[in-house]
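Sharing a structure, written as structure tokens. Questions coming.
Shown here: the complex without one of its protein chains, the others still in place.
Which chain is which? They are A, B, C and D, in the order written, and residues in each are numbered from 1.
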Amino acid sequence: MKLLLRRVGYFFLFLLFWQVAVMVLGIKEFIIPSPLKTLSHIFQPTLAAKYQWPLHIQATLMEILLSFLITAISGNLVALLISWSRALKTLITPIIVFFNSLPKIALAPLFLLWFGYGLLPNTLIAVLVAFFPIVINTSTGLEQVDEDLLNLVRYLGATKGQIYVKIKIPNALPYIFSGFKISATMCVVGSIVGEFIASDKGLGYLLKDAQAFIDTPTMFACLLLISLLGILFFGALSLLEARVLYWMPQTTGGGKG
Amino acid sequence: KEASPKAPTKEAPKALEKVDFQLNWKITGDHAPYYVALEKGWYKEEGLDVNVILGQGSGYTVQVIDTKKADIGISDAPVPITNRAKGAKVKIIGIIFDKHPNCMYFWKSSGITKPQDIVGKTVAVPATDGHKVMWPAFAKQIGVDPSSVKFVNIEPAAKVSALASKNADVVFELYTGKPFMEKAIPPDQLGYFVWSDYGFNAYAHSYITHDDTIKTRPEMLRKFLKATYRAWDYTLKNPAEAIDILGKYHPINKEDYLANLKVVMDFFKTDRYKNNGIGYIDPARMRETVELVARYMNVQMNFPPEDVYDASFLPSPPFKYNW
Amino acid sequence: MHGNTPLLSIRELKKVYKTREGELEALGSVTFDIYPQEFVSIVGPSGCGKTTLLKIIAGLLPKTSGEIFVDKKQFDPSREVGFVFQKPLLLPWRKVIDNVLLPIEILKLDKRNYIEKARALLELVGLSGFENNYPNELSGGMQQRVSIARALIHDPKLILMDEPFGALDALTRERMNLELLRIWSESQKTILFVTHGIQEAIFLSDRVIILSARPSRMIKALDIELPRPRTMEVRSSAEFGVYSLEVYRCLELT
Amino acid sequence: MHGNTPLLSIRELKKVYKTREGELEALGSVTFDIYPQEFVSIVGPSGCGKTTLLKIIAGLLPKTSGEIFVDKKQFDPSREVGFVFQKPLLLPWRKVIDNVLLPIEILKLDKRNYIEKARALLELVGLSGFENNYPNELSGGMQQRVSIARALIHDPKLILMDEPFGALDALTRERMNLELLRIWSESQKTILFVTHGIQEAIFLSDRVIILSARPSRMIKALDIELPRPRTMEVRSSAEFGVYSLEVYRCLELT
Partner (left out) sequence: MNHVLKSTDSLTPPSRLNALIRWVTRSIQKNLNSIFVVLGFFLLWEAAVWVFRIPPFILPAPSTALSHLLFPRAEANYRWSYHISSTVLAISLSFVATSTVGILIAIALAWSKRLKEIILPAFVFINSLPIIAIAPIILLWMGYGVFTNMVIAFLVGFFPVVINTITGLEAVDEDLLDLVRYLHASKLQVFLKIRIPNALPYIFSGLKICSTMSIVGAIVGEFIASDRGLGYIIINAQYSMNTPPIFSSLILISLAGALLFTLVSLLERILMPWTAFEAEP
């Protein structure tokens, strides 16, 4: 708690420093806007109304949540398949690795061609971006089981299903959560990338619009909100993790994020 | 700084003056002349060492020129005009296209028969694209409410896809992009309206520079424009060779780019250029452009229209293009 | 002390591991019987195949050759064996009582019938009151006791213990030995106990089976005729010393 | 057996930890002397403060009150003490010989003068030929022997050992005890040895100091008058049993 307060303190110090720097050095607004100016674009009523923040935040948030949901489910499912069968593993892994190293933005025209625009394709792009860490983490978790823990149920004649349900999956939970946390940030980034490729609303849309008019305060406001969404999402997952993994020894005080 | 691989800087003698030249975008067919001038040594002849820098759009060019990160740049005319009103110290010193190349594409099957049919349609265009910036002006000119269409922001690279996949009813793209559209959409099904055919008479691609540069380095500007328009003249007369030269510097598909350049050449086939030479700035039309910007794009013009340009660096005698 | 029919007979049991480097003969040839309610310990140098032996009995590993039978019938380990491993191996996400009930779930028995039994077993191992704690709230010794209760829950005839107290400190270990003897005599089970601790083996057992280094053979089966109940006095007695020296000799430790 | 002047005198040493929950009295009040070339063991229940005591002597923890002195002077541990921890704590990225030489580097002594000594020490602990292996190529017992060599390299007067063989299996541990006695007698060091193993303590020591549970006080300092060299026969003797029973009694284990 104290740590959190100190962090907030540092953050305001940083804002102050930024404000003073912009004012003293006379930095032009279209290079770096001052924090006050940036915040005014979010909170000053007439400006805020012009930018329709709730609409765009909601659109982006929907993409983030939906993509996270899909990533979480499909990523874990794929990880489960990989760990379940060696054949599937050799088949799936190289393809995932191959796609992971592609810069998704390079496929922008193709994405539009294949999926169109809107909630669904943006979500898909985010899924594609965020997919990998979950698969890797979960399958690591499923494999990092003490062999003796498996023996413990094997000598009782446990089925493969029982082994997964009773041992492997709960055992993988900490890994699954750390995969979730990594993916959370990537879902945010992925959604924005999706909005860049094609969109008619969302913070990424607004950001591009602002960029067209060299409206840097709005651009910074968008960036601020985007990373705020990311941090909040990450924080929410950390809380959830503490809830779900109640049986883990409580070692971390404030978390890393 | 980036230097092109075969730029003549290599065997540069003593006193070549360095010029950073900011393009408006990645390489397109209409950038061939700069490489022609480089290849033939015409910039060097003028004592200039020109460094061509790829672009990020007109807005970016204005930012770069205003912050003096480059000396001369290419920008869509309304952009420097708008920004001058906001305090940017940039001026137009020469024109490239004499006709405005903005254009809208659609499937003929969509039932659009006149520009006004765009009302209620979905339009895909990159947010940073000049089309989007100037749409309100054109909309009012053709008598429709600018907010009566639904915009989708897309990556510039996705323009063709957006139309080909019918994810948008209309795509705004320069007339010069027509050969690329035709790759994905059969030419007989591709419909288009060039804005200038419907009264959109604003100036488009122009050379811009900083007010300070005009004061301190007028000779350089003069030399640059001379070599550049000379190269334009040559390019217009030998398009295939120009694209060949461009292909030496950049990984382009020459067939596509030659088609692109040939469309571009249409913008030079005007009586103004025939009579006054390529690059000529028509004061009346410039005034019209400024007014258009002021009226339709809600910009407070706090200076006379003559302030946005300076025609004194254009080559004399001019390169008159006789097509 | 034995009944007439052995609970389990092991005859010329052999195990050869196939590894990348070639064959590895883990169990040379091991033959012995275990009688009902007996406490038998196995000692032998590290890597001689003690764990391998237990695993084969539990059906966790296939044998290479030899026989394991009960009443001349092939031995079926699945419900007859309880296994206590070196580590407690409790599932951290389950409460103590649910850990004890794990074998019931795996064997797909009706859990409701066993909850009372689980409580009784936790009492037997001295952990009543801890049913609803999570494993990481218990000390190492307590955790190992939970795992003993778990091995007993489905009422197996034979308990296999593979160095169950190896990870505990020596003092706790002494205490656990006393506990184990109490649990053993109260539950009337048969125990096959693997250990490195020579004193421990002598202290606990009716019989100590001494294995040689790999490929392991039985060097000796030493009947321990110390009085029961075993106390610290027994442990400090001269007879005890004689037995240990005997084992030291067999293991060439002197 | 003692010389006249103690190597180290500990007087009414107390340690109170300040924790979130309040004060925790780890060491009640401990007083004893160690004489040159003595082998002294400390036994006591888990958590009674044995490690705390060693760490205070080594200067790793500040004491709360009391005195530690040599020849009436304040004791300076930095070059006088070699510490062997429960885990071997070898740096996996260093070869065996470089692990042994670590204290030399930390003390900024000239390494070249010590390479021969390191070899000699590795021979002393029975590891010549393994100088250039990495730690994870060695067994647990071998690793712990490397850490003993490391504790000896800067020629400290006093070796502190905190359950050095706690992680080894019992048979290896017996062997290491024999080894340690040999090393001790050859190197002529003074050893203060913490263990949970009562037999181990008796087997090794000239004196066993028995601590009570927290806040710990000395229950007894038991002089062990068993003949040296100690062998397995000694260990299995009746006198040995008497000593162990005595310790069991002190620790209320019976």
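The rule is short, and it goes like this: a contact is a pair of C-beta atoms (placed from the backbone, for glycine too) under 8 Å apart; a residue touches a chain by one contact, two chains touch by 3 or more.
For clarity, every value in this text was computed on a predicted model and none was experimentally measured.
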item: Chain not shown: contacting residue from C:Gly47, C:Gly66 or C:Pro92; value: C:Gly47
item: Residue among D:Thr172, D:Thr190, D:Ser216 or D:Ser237 that touches the chain left out of view; value: D:Thr172
item: Candidates B:Gln56, B:Asn167 or B:Thr289 - the one touching the absent chain; value: B:Gln56
item: Absent-chain interface as seen on chain D, which is shown; value: 55, 58-60, 77-78, 81, 83, 85-87, 89, 91-94, 102-103, 105-107, 126, 129-130, 132-139, 141-142, 154, 171-172, 175, 178-179
item: Contact set of chain A toward the excluded chain (per top definition); value: 3, 6-7, 10-11, 14, 31, 90-91, 93-95, 97-98, 100-103, 105-110, 113, 185, 188-189, 192-193, 196, 204, 207, 211, 216, 219, 222-223, 226-227, 230-231, 234, 256-257
item: Positions on chain B contacted by the hidden chain, ascending; value: 1-2, 4-5, 26-28, 53-54, 56, 60, 63-64, 67, 69, 156-157, 160, 164, 179-180, 183-184, 247-248, 250-257, 260
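The definition used in the following text is that only the chains that are shown with their structure count from here on.
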item: Interface with more contacting C-beta pairs, comparing A-B to A-C; value: A-B
item: Whole-Å gap between the CA centroids of chain C and chain D; value: 33
item: Geometric centre distance via CA averages, chain C-chain A, whole Å; value: 49
item: Distance between the centres, which are taken as Cα means, of chain D and chain A, whole angstrom; value: 52
item: For chain B, residues that touch 2 or more chains besides their own; value: none
item: Chain C residues counted as touching two or more neighbouring chains; value: none
item: Chain D contact footprint on chain C (complex, rising order); value: 43, 45-46, 163, 166, 169-175, 195-200, 231-233, 235-238, 240-242, 244-245, 248, 251, 253-254
item: Chain A - residues contacting chain C, complex; value: 146, 148-149, 151-158, 162, 166-167, 170-171, 173, 245-249
item: Contacting residues of chain A [partner chain B, same complex]; value: 28, 30-31, 105, 108-114, 116-117, 195-200, 205, 208-209, 211-214
